[in-house]
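All protein chains of the complex are present and in place, except for one that has been dropped.
All chains are identified by letter, namely A, B and C, in their written order; residue positions are counted from 1 within each chain.
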Amino acid sequence: MTPTAQDIDLATSQAMKSSFRDQGNAKLDRLTLDASNQACSESEGAALEDKLGKAIEEANLKTVKFPADGKLIGNWAEGERVAQSGRGLTWTDSATAANGGSCYNCHQISKTELSYGSIGPSLYNYGKLRGVTDPTAVASKPIVDYTWGKLWNSKAYNACSGMPRFGHANILTEQQIKDVMALLLDPKSPVNQ
Amino acid sequence: MERRDFLHRSGATAVAIAAATGLPAAHAQGAPGWNKAAFESKNLAEAAKAMGATSAPIESKDLVLQAPEIAENGNVVRIGAQSNIANTTQIAFVVEKNPSALAAMFDVPAGTDTNVSTNIKMGQSSNVYALAKAGDKYYYAVKEVKVTLGGCGG
Amino acid sequence: MSDPMRIRAQAQGDKTTVRVLVGHEMESGQRRDAAGKTVPAWFIQSISATWNGKPVMSAQWGPAVSKNPFMQFSFKGAKAGDKVIVTWIDNRGEKRTDEAVIT
Partner (left out) sequence: MNNHLTWALLGLTALLISPVASAQKTTAEGIAEYRAMLADGNPAELYEAKGEALWKQARGPKNASLEKCDLGKGAGVVKGAFVELPRFFKDTQRVQDLESRLLTCMDVQQGLDVVEIAKTRFGAGEQKNIESLVAYISGESRGMKFNLPQAHAQEKLMYEVGKKVFYLRAGPMDFSCASCHSEDNKRIRLQDLPNLTKQPGASVGFGSWPAYRVSAGDLWSMQRRLNDCYRQQRFPYPGYASDVTVALGVYMGVASKGGVSTAPALKR
């Protein structure tokens, strides 16, 4: 007796409803899925159908907000601190403390940090490899804007990206994202040495 | 690894690592003969002195320190030492960058091998020393142990 | 009430290797609890072992020894069936003694 898809969906939604409760910051509304999470959960790791994927990416691209002052590059040393910190948004974190970017959990970034993850690609020499010698120059604009968009809402470029949507989901502040931008793109950042 | 990395980690565990090895103010009813001064020392030289050394310890190849190059977690680091120096009667472990440098000392009576190991806490990457007393002289061996950040970091 | 130690003493030829695991918090005295209060220091200060009444190891520990401590040493002269007795005393004056038969 194999359960039908309908049985499974019903049992899953009942299990989700009965199993979780609010704790600290972490409220039940976190289990409401948007279109991206809905589709990417259902696909169980398989690629989305082309049209659906594109639609999700377009909708997410629309959410990307650029800073009003036009400055996209902050301080790389601050960015390194954001990249190191894995704090924030768990039920044991305070709602007022600054969140971290958890970047090293998944990426190699500065060469000096040995403890880095491999879920995402290495970002060592990120700006250098892309020929960024002056991130404020016009020639750098496409890669700088793309990087901002990727940090703000990764699903704008890959519907089922495993990376959090740091700007869109209010994980990092605009200033923190500027600082991470500097870590990746500033020629003086250790990332580009 | 910088010390700030530890201070930046959240949760009780991280705090435990950062504060791994401070000393309490009072030992009103502790074990008799516990060498408080030695456990308050800040480095190898102070520790040896508090243990009774009258001259500075000498580095010796006949003292073999076993310690990992990298520790996945500073809460538990296995260290051991074997002394091939004749008449060794005491073996101690010193972690340079712990708030109190001396971690443990072992008196080795005749008939017991001069080879001991134990688990220690390390607050951050540091030089770790084995210190051995033979006759009235002290000898040491040193190794650097890197303590890494692990897991999700939250 | 403290939990019993796990003592393994194994003889091979003339040499007996002793491994001891102790259930103890080994609290450093600097850690803060969730409420921000300092957790008082609580750690084993001395631990010693005897075989047939003869001391075979005696150690002094500081708070940098890990929680649930481990210690290994070896000595000569014992045989299977002999007893090894281990005693620890912590900074609160609490004490515990356990024994193991050499196998």
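The working rule: contacts are C-beta pairs under 8 Å (C-beta built on N, C-alpha and C of every residue); 3 or more make two chains touch, one makes a residue touch a chain.
It should be emphasised that the depicted structure is a prediction, and the values quoted were computed from it without experimental measurement.
The chain we do not see here touches A, B, C in the full complex. Of the listed residues A:A26, A:A55 or A:A77, the one in contact with the hidden chain in the full complex is A:A26. In the full complex, chain A contacts the hidden chain through residues 1-3, 7-9, 11-12, 14-16, 18-23, 26-28, 30-33, 36-37, 40-42, 44-45, 89-92, 104-106, 114-119, 155, 162, 164-165, 169-171. For chain B, the residues touching the absent chain in the complete assembly are 13, 16, 43-45, 49, 55-57, 59, 66, 68-73, 75-78, 96, 119, 127, 142-144, 146, 148-154. Where chain C meets the omitted chain, the residues involved are 3-4, 6, 19, 21-23, 66-68, 70, 72.
The definition used in the following text is that only the chains that are shown with their structure count from here on.
Centroid to centroid, with C-alpha atoms defining each point, chain A and chain B lie 41 Å apart. Centroids built from CA atoms put chain C at 17 Å from chain B.
Separation between the centroids of chain A and chain C, computed from CA atoms only, is 48 Å. Looking at chain A, no residue sits in touch with two or more other chains.
Residues of chain B touching chain A in their complex: 1, 5, 8-11, 70, 146, 148-154.
Only residues 15, 26, 28-34, 40-41, 45-46, 54-67, 69-77, 89-93 of chain C touch chain B when the two sit together in their complex.
Interface residues of chain A, counted against chain B in their complex, comprise 81, 84-88, 90, 92-93, 100, 102, 104-105, 114-115.
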